[in-house]
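Omission of a single protein chain aside, the complex is shown with its protein chains in their original locations.
Order of writing sets the labels: A and B. Residues in every chain begin at 1.
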Amino acid sequence: MTAQHLAAYTTSTGEAFQFWVLGTVAVVGALCTVFMRRAVHSALCLAGTMIVLAVFYLANGAYFLGIVQIVVYTGAIMMLFLFVVMLVGVTAADSLKETIKGQRWLALLCGIGFGVLLFAGIGNASLTEFNGTGQANANGNVEGLASLIFTKYVFAFEITGALLITAAVGAMVLTHRERTERARTQRELSEQRVREGKHVPPLPAPGVYARHNAVDIAGLLPDGTPSELTVSKTLRERGQIRDVSAEALNDLRALEQRAEERLERTAIEPATFKRPEEASK
Amino acid sequence: MNPVNYLYLAALLFTIGATGVLIRRNAIVVFMCIELMLNACNLAFVAFSRMHGNLDGQIIAFFTMVVAAAEVVVGLAIIVSLFRTRHSASVDDASLMKL
């Protein structure tokens, strides 16, 4: 009897093949989500896993959910993640070195123990009655869901609506910064600059003295050293300045050599030359 | 193949997600791992729906998605304000409640 039942619930070979192949992809994607050093890679792997899961939803007869998974989850939510990753710094790679003593081993122990327990639980459960969703989806999956949502689950549905609005308001409140003082006008800002005597003209643009004009490359001073003033504050704080000074200095030195050779002059002593900023120190 | 395998897969993904929450320090990755756990649950619900032959499981998964969306909105907002104040997205940096 049991064997007969079980036999009746066996899926098609095609689904089995799909399960094993895509299941492997999903697990690999999940592992990569956890172990990738860069958040953006993790996000992409997670997106992959989610798409696989969407396929599984479809295979299980949850057509509406499968589409929603792709459109809302993978499409919208994961993009939201990516936006935040961009905000925080897309290139920043995390160190995977553990700083809390014993944390990693405890985490692995708990994880493995929990997994084993779950597997044991599923294995022990008497999951004999697989009815299939054919009957339930007879009038269409979306129509079936809709009739349930607007009848049996209508209150839960309304409440989730309220929850969503609250979450949206909450997010705005959290990220909104109230201005505590009056915004200073352009005039006041320039007056302050003059009063302080610092950077009265506009800040130097990046890459002016170099052969680059990307915003993350510092402009070079006449002696070839990079000037941090030329790079935006945000990039400076993130430490995302690309330093090309060595390259530029080499070019300069090569240029001087060639000029020397052509003009048959002796080289200028680099030691006697000092940048005005350093001399003032 | 027995559809119970979907449940095993859901359990596996859930465990991986949970371990990731414990191991990773980057708040965004931690958050992604939580999403992974939610998705694993959803998979289990969908499998249950098939098992019982009704759509209640799918409804629950649907609600889970809604709640997850709300959670993501608020959670990411928290991460952004955290990053603003501490210039770091590491959860270990927000350890002010210790002696």
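Following the convention adopted for this analysis, contacts are C-beta pairs under 8 Å (C-beta built on N, C-alpha and C of every residue); 3 or more make two chains touch, one makes a residue touch a chain.
Criterion: contacts and distances are computed from a predicted model.
Enquirer: Consult the UniProt record of the chain that does not appear here and report its protein name from "Nitric oxide reductase, NorC subunit apoprotein", "NADH-quinone oxidoreductase subunit L", "Iron uptake system component EfeO" or "Sarcosine oxidase subunit delta".
Expert: Per the UniProt record, that chain is "NADH-quinone oxidoreductase subunit L".
Enquirer: Thinking of the whole complex, not just what is shown, which of A:118, A:218 or A:231 touches the missing chain?
Expert: Reading the full complex, the residue touching the unseen chain is A:118.
Enquirer: One chain is left out of this view; which of A:93, A:106 or A:189 touches it in the full complex?
Expert: A:106
Enquirer: Which of B:1, B:78 or B:91 sits in contact with the chain that's absent?
Expert: Missing-chain contact among the listed residues: B:91.
Enquirer: Even though one chain is hidden, which residues of subunit B still touch it in the full complex?
Expert: Residues of subunit B in touch with the missing chain: 18, 21-23, 25, 91-92, 94-99.
Enquirer: Footprint of the hidden chain on subunit A, which residues?
Expert: Missing-chain contacts on subunit A: residues 100, 103, 106-107, 110-111, 113-114, 117-118, 120-121, 124.
Operating definition for what follows: only the chains that are shown with their structure count from here on.
Enquirer: Centroid from C-alpha atoms only, then distance subunit A to subunit B, rounded to Å. What do you get?
Expert: 16
Enquirer: Using the touch definition from the top, list the residues of subunit A that touch subunit B in their complex.
Expert: Contacts found on subunit A: 6, 9-11, 15-16, 19-20, 23, 26-27, 30-31, 33-34, 36, 39, 42-43, 46, 49-50, 53, 56-57, 60-62, 64-65, 68-69, 72-73, 76-77, 80-81, 84-85, 87-88, 94, 96, 98-100, 103-104, 106-108, 110-112, 114-115, 118-119, 122, 127, 129-137, 141, 144-145, 148-149, 152-153, 156-157, 160, 163-164, 166-168, 170-172, 174-175, 177, 237.
Enquirer: Which part of subunit B faces subunit A closely enough to touch in the complex?
Expert: 1-9, 11-20, 22-26, 28-29, 31-33, 35-36, 39, 42-43, 46-47, 49-56, 58-59, 61-63, 65-74, 76-81, 83-84, 87, 89-90, 92
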